[in-house]
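With one protein chain withheld, the remaining protein chains of the complex are depicted in position.
Note that the chains take the letters A and B in the order they are written out, and that residue 1 is the start of every chain.
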Amino acid sequence: MAIDVLLLFKIAGVGIIVALMATILKQAGKDDQGQLVTLVGFLLVIMIVASLLGKFFGLVRTTFGM
Amino acid sequence: MIPERFAEEILALLAPRLAGLISRAAERLTSPLEEIRLREERPLHLVLAKGDTFVTPAGALTADFTQAERVGHEEVSRTFQAVAKGSVYAWEEEVRSGFITVEGGHRVGLCGRAVTEAGRIRTLRQVAGLNIRIAREVKGAADRLLPHLVSGGGVCSTLLISPPQAGKTTLLRDLIRQISNGVPALNLRGMKVGLVDERSEVAGCHRGVPQRDLGPRTDVLDGCPKAEGLMLLIRALSPQVVAVDEIGRPADGDAVMEALHAGVAVLATAHGNDLADIARRPALAMLLQAGAFQRAVILGREPHPGAVRQVIDLQREVAACSS
Partner (left out) sequence: MFKLIGSLLILGVSSLLGFRVAAAYARRPTELRALQTALAVLTTEIEYGATPLPDALRQAGRAVGAPVCTLLTDAAGRMESGGGITGGEALQQALGRFAPESHLRPADLTVLQALVPVLGASDRRDQVRHLRLAVERLVGAEAQAADERQRYERMYKYVGVLSGLLVVLILY
């Protein structure tokens, strides 16, 4: 669970940083880059969540002995 | 027949290709080089003391101008810029007068499209031709003449009368130099000389500094109108002798009289073949009659330019006439 808390903080961190960058980029007029960063952030979060989900399902499997 | 310092003073100004050609051609000259004439899109032309010649692309000399190397626009432009030391705009007065005097006293005449303003030349645009006149000093040209002009420890006011191209400027220059230096053999102390060089031919000033040797006690007013210049010299520079080239106008005559009244000896030149020629011009006749000059020197072109044909003691002449 401790690992997961760290991962949660990671997701939160990525989210904040990406949001900040996207805002700055959009403010400077570089909308395309802003959207790109948002997309990248999204993908990163998905990857982290996917690894989390993977672990979760693994746990479920072992719990139910499947 | 290559003049002294030819490479530094003249070749350095030319576009590189022309400099190479002329350097090679100069070695084959049989007569002293007087002028290098650059005309855009025309043959490269050299004028000598005796005759002239053209330069072939190989650096040889030829009398046939169709075989000669042609001067390009870029080369004229570059040479002009070099003459103006990279700052054409700084020579506006000179360009307006049609020539620039470079270091060494050589005079570069300019040819091109004149731009006028209110009927007067404002400047020359598109300089398309240059005439580089090579200056030559002849020290000692006045050796034989000077003894006749010295009297009582001082110099007699002298009028040099000469037809064109007879070496009067060279003679005047050497007279000034020797008087300024002093000639112990003649008991002549070095004297303060003031020169009004209206056409910048005698002293060859470059930025106001004489490029020829005029002696240590000489002051030069370069490009200054004669009458005003004489007055300036006398008022401010306390000369013992003043020199002017080519007098003839009434204003010149008045200025000479003023100089004499101030106790200054005058060396002047005038165009003419003999005294009679001079007497025909009102301003000069006035000066002769007033006894302004003590000596008159007649020059000629034969046997060589600067030959002194006659020295007339005007005081004795006048005395002879009135008796």
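Here, a residue touches a chain if its C-beta (ideal position, glycine included) is under 8 Å from a C-beta of that chain, and two chains touch if they have at least 3 such contacts.
Quantities reported herein were computed from a predicted structural model and do not represent experimental measurements.
Looking at B:62, B:77, B:97 or B:151, the residue that reaches the missing chain in the full complex is B:77. Among B:85, B:189 or B:271, only B:85 touches the chain that is left out of the view.
Of the candidate positions B:13, B:149, B:221 or B:278, contact with the unshown chain belongs to B:13. Summarising the interface, chain B meets the missing chain with residues 12-13, 16, 77-78, 81-82, 84-90, 92, 95, 123, 125. Mapped onto chain A, the footprint of the missing chain covers residues 10, 13-14, 17-18, 20-21, 24-25, 27-30, 44.
One rule holds for everything that comes next: only the chains that are shown with their structure count from here on.
The geometric centre of chain A is 93 Å away from that of chain B, both derived from CA atoms.
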